[in-house]
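All protein chains but one are shown at their positions in the complex.
Right, chain A next:
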Amino acid sequence: KKLTAEYFVLLLFSAEPWPENATLYQQLKGEQILLSDNAASLAVQAFLQMCNLPIKVVCRANAEYMSPSGKVPFIHVGNQVVSELGPIVQFVKAKGHSLSDGLDEVQKAEMKAYMELVNNMLLTAELYLQWCDEATVGEITHARYGSPYPWPLNHILAYQKQWEVKRKMKAIGWGKKTLDQVLEDVDQCCQALSQRLGTQPYFFNKQPTELDALVFGHLYTILTTQLTNDELSEKVKNYSNLLAFCRRIEQHYFEDRGKGRLS
């Protein structure tokens, strides 16, 4: 493995064990956080639970701005701050915890590919629904995103964010997609995940990996978030093994650990 500067830094700090007061920051649960951010946060929480690493969830209205990369969630461990699932998985690995060490090279490639599929299709679809579907933007997103701020800041920030997301959608070729096409993409993605999961408990059979955490984060959030209609969650509900998968993880890694039901 190439020893880049970041890896050296990680090595230096990894000597410290996981502290009891490790914290995860996200936006306010009830009034502010959006579908895509909630999914990302849940994925990280699930991952840490699967690694048996304790984490406390703290909600802050300005979590997005506190984050070093501008993306949520981020974790504060010791004196290190790391954001997003990918870097967090690397960070946790440097501290000696990994869920995917037992996989062979081909399986690791598959795992990475499926994680990209979730990012490429599910996450992008969530962002599209949140920021490019006028009905959702008007009824839900705009108000939630701007809720912590006074007028006119709430409108300005929401419009700015919407503009940023629309730019990105256009750059990756989603600018001209209709909602129906996006929902079809979601269905295609769910079908692929369902086929890959098959009758196994987790994607790589008996033990969950970061892929399971990521899929859980997105699917669970889609299933439990109230949107303008049920079209998105209906797409997931078509696949019974995915529903069972979510229930299994919720039960094993959240309820049984005394964390209570998730939403």
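Definition applied: contacts are C-beta pairs under 8 Å (C-beta built on N, C-alpha and C of every residue); 3 or more make two chains touch, one makes a residue touch a chain; residues count from 1.
Keep this in mind: contacts and distances are computed from a predicted model.
Can you tell which of "Proteasome subunit beta", "6-phosphofructo-2-kinase domain-containing protein", "Metaxin" or "Ras-related GTP-binding protein" UniProt lists for the chain that's not drawn?
From the choices "Proteasome subunit beta", "6-phosphofructo-2-kinase domain-containing protein", "Metaxin" or "Ras-related GTP-binding protein", the unshown chain carries the UniProt name "Metaxin".
Which of A:Pro17, A:Gly30, A:Pro150 or A:Gly198 touches the chain that is not shown?
In the complete complex, the chain left out is touched by residue A:Gly198.
Decide which residue listed in A:Asn21, A:Asn120, A:Asn229 or A:Gln251 touches the omitted chain of the complex.
Only one of A:Asn21, A:Asn120, A:Asn229 or A:Gln251 touches the chain omitted from view, namely A:Asn120.
Which of these, A:Val58, A:Ala109, A:Ala135 or A:Ala244, touches the one chain of the complex that we don't see?
Final answer for the missing-chain contact: A:Ala109.
Against the chain that's been left off, what residues of chain A make contact? List them.
Within chain A, the residues touching the omitted chain are 69-70, 105-106, 108-110, 112-114, 116-117, 119-121, 164, 167-168, 171-173, 188-189, 191-193, 195-196, 198.
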